[in-house]
Structure formats: structure tokens, C-alpha cells
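Only one protein chain is missing from this complex, and each of the others stays in its spot.
Let's look at chain A:
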Amino acid sequence: MCACWRHCWCCWTRRAPSRPGGSLVVGRALSGCLLEMLHGAATAAASGLQHGSRVTEPDLIERLDDLDLRNDSDVPDVPPSIDSTPEILRRALSGLSARWKNWWIRGILTLAMISVFFLIIYMGSFMLMLLVLSIQVKCFHEIITIGYRVYHSYDLPWFRSLSWYFLLCVNYFFYGETVADYFGTFVQRREQLQFLIRYHRFISFALYLAGFCMFVLSLVKKHYRLQFYMFAWTHVTLLITVTQSHLVIQNLFEGMIWESVNCKLRQKEEHGRFLVPISSVICNDIAAYIFGFFFGRTPLIKLSPKKTWEGFIGGGISTVVFGFIFSYFLAQHQYFVCPVEYKSETNRFVTECEPLELFQMKKYSVPLLLRSVLGWETVNMYPFQMHSIALSTFASLIGPFGGFFASGFKRAFKIKDFADTIPGHGGIMDRFDCQYLMATFVHVYITSFIRGPNPSKLLKQLLVLQPEQQLNVYNTLKSHLVEKGILQPSLRG
């Protein structure tokens, strides 16, 4: 390799010394390099004087060429990260050997995260929303920072602003849809908010368009490709992090029921449906790690050499069992199962209700095969537990693919962890990589198999129609209800 390999574009191409006639090629490359360096130095001096910017031409050429390499091996590594464990932990564990120290740090942090998780759930829905929002923002920040580092985009200040602006737009769009329901009564009373809600889509689109036009106007002559890459990077990141976090929130909130009769706002939260998927993924992570630690022998996939088949299967089975037991426990308690009633008058939360049939014990007859094994003829289970089996199965079989995707991503961009936020674990994205697929799956599962569309939203849309359309709809509905026997045809008015 020529001596100036860091600065010389020519050496990045395939004229490596391993080819026949290599030395001649290297010689030519060297002289080319020197010429390039001189030329680069001259232009750098000139442009540096003119613009005072850090980007010089050979630097730019080298960096831009990183982008389109044929294979990954020529890319320089990112320097190793600094150790970010807090002082207290370090002093407490100073006596142990390095391997056990790492294990203890990971263990302590895991417990800390789980306790924070339960604490937030206890504190209620609003805090949960805030938590999800902050996690999303942090994940977005981590991925964008990686993109910046890869593309050396520090010199394009507009781009940071634009990425954050796009994040704001998309969040505004999604939150406007969900929050409008959440703050129903509050919004009805204020005129300006009514305006915002009615033209919500248009306003979000206008905001996005403003960002798009700013992007087009900010295209700088020599940096087109970089800027397009960052634009695409931002959009794919938004697609992954923001949409999934909103699906998580939608899973949590069943929706609002506007009872026009007694003007109460009933906010339905089903903690059960929110808790089981997330805890299944966490359990699968931990169980697979433990099984792999003790029994791991056969590697699972070349992408993540630490994963083993024993860990995968053992983790899968224990996750299903865990989900089963956990959902049984959750279904027992009304707090998790009943809609949280928020009375706007007294500002208090009350959880008491008639549980949905999903959470009522039913007798299931055990299939003949298992009957001989277990010795029972029927078993009392909650239907919710059947669903939890499906959720846990997904978490253990497909969830890891999210982890493999993130591992591949880290290898592709030569980073060890997404960031250093959590000592011993890496960034927030490291913890949440498996959750993303899970969130989408749960949302799709719920809308397909468990609940139908949101009644209150439907009602609101009905009330917005034109009067003739309303009459048509009314007649259609009535004939349907009479047909089904729900409405007695003799009832009038």
C-alpha cells in the first residue's frame, strides 16, 4: 500500500499490490498520490484562505470515496469508546477481575432499567407517553450521530437542523392524531385548537413541505451526494424509530369513548397489552443470554457469533412460559385490565369495571394428546393467555432478527455500540433494537384479531358528514341492525 493511503484516493481503488504487476502499479499510484497531495495542498491552501472551512479537497475526495466502496475492509475503524461507568460502581467493583466486573455492571444496570420501567408504569399513562417520546428522540439522535460520523457531515450545519426539524414534523403529525383524542374535552372548548385539529393533515404537510424546500435550497455545490445520503438516512431513521414508537403508544391507549350522555371522558388504557410484549422481549433477551452462557455450543448465525442455538431455543421456550404465567397474573388484577377512568370533574383515576371477555376465565378443553400427559380434561384460562402465547412466540422467533439487523448495521459501519449512554450496555438503540419489530407486530395483531376500529372515532366521523349522507348511513345501519335482530323493528323513535 502506498504510504499516503489515508490521503490518496487512488489507493482506495482496486489497484492493490496483490494484483499482478503490482509493484509497478504501486509505483504509479505513489507518484499519482504525491501529485494528488501537492494538488490537494495547493487547492486546500487556496480554498482554506477563501472559505476558512475545514474541508479541503483531498479530504473531501477521500471521505466521499468512503461512501461507495466495493467492500467494507478498507474503511478505517471508529476509535474505541471511552469507559463511561460511573465512579461509584467502579470503586465498588475494583477488586474483581475484568470479566466478572463487566458481568456485574451489566447485571446491576439491567436491574436498574427494569425497576425504572415498573416505576414509570406505576406513575401512569402520561409518564409512559413521555418516556416513549424521550426514548424515541434519543434513538433518533444516536442513529443520526452515527450517520454524521460516517459521512463526516459536521461541516453542513443546516443538516442537523433539518434532521431535527423533520423529526419534529413527523412527531407533530402523529401526536396530533393521538393527542386529539386524549384531550377531547379540553380541545372542544378552545377555538384555536379546533382549527388546528380540523386542518391537521394540511398543516403537517405544509410543515413537511417547508422542510423539503429548505433542503432543496440548502444543496451546496460540492456536497450534493452527501446531502442526499443524509436526507435518505434521516427518512429511513424516521420510518424506523418514530412510526414504531407511535404504534407502541397506540397499543397502550385503546382510545377514547365519548359518552355524550353523561359527558364523561373515559380513557382506556390496557396496561396488559402494553406490558406483555415488552416484557416478553426483555425476558427473551435475558433468558437467551443465560441459556447461552451455561449451555451454549452451536453458533446460530455468522452475524452475531455470540448467539447460540441452545440460547435461542431455551430462550424461546422460557419466554413462552413466562408470557403465559405473567398474563395470568396480569389478568387477575383489575388495575391492568380495566380502563382507567379519568373523571374530568374530580381529576381522579378510578379503575373498576366489568372486564372484557378477553379477561374472563373460560373453560378450554384440553386436546386428547395432552390429556394423557396432564391428566386434566378441561383447563381454566384467560383468552388473553392464548394471545400472549402468540406474542411471546413472535418475540422469541422474529424479535432476534431485529437484533441481527442491528448487529449487521453495527458491523457495516464499524461501530461497537450505538452510543455510550448506558454503561455496560451501550446506547438506547442497543436495548431497543428487538422492540421495534415487536411494536409493529403487536399493533397489527391487535387490529386484526382483537379489537375492531375505534367506536368513538367512527362516531366523530359520522357526525361530520353531510346531513343527506348521514340520513343514508342511518337507514343502512337500521336495516342492518334489524336484520341481525339487534334492533327490534317495532321500536319507534
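Keep this in mind: contacts are C-beta pairs under 8 Å (C-beta built on N, C-alpha and C of every residue); 3 or more make two chains touch, one makes a residue touch a chain; residues count from 1.
Rule of thumb we're sticking to: contacts and distances are computed from a predicted model.
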Worksheet item: What is the protein name, per UniProt, of the chain that does not appear here: "Dynein axonemal assembly factor 10", "U6 snRNA-associated Sm-like protein LSm2", "Pescadillo homolog" or "Phosphatidate cytidylyltransferase"?
Response: "Phosphatidate cytidylyltransferase"
Worksheet entry | Which residue of A:L130, A:L168 or A:C213 touches the chain not shown here | A:C213
Item to complete: Among A:L119, A:I317 or A:L458, single out the residue that touches the unshown chain.
Response: A:L458
Worksheet item: Looking at A:Y122, A:F228, A:F295 or A:F329, which residue reaches the missing chain?
Response: A:F228
Worksheet, complete the sentence: Contacts from chain A to the absent chain lie at residues 9, 13-14, 57, 60-61, 64-65, 67-73, 75, 198-199, 201-202, 205, 209, 212-213, 215-217, 219, 221-228, 232-233, 235-236, 239, 260, 301-303, 398, 401, 404-405, 408-409, 411-413, 437, 440-441, 444-445, 447-449, 452-453, 455, 458-459, 461-467, 469-474, 476-478, 480-481, 484, 486-487, 489, 492-493
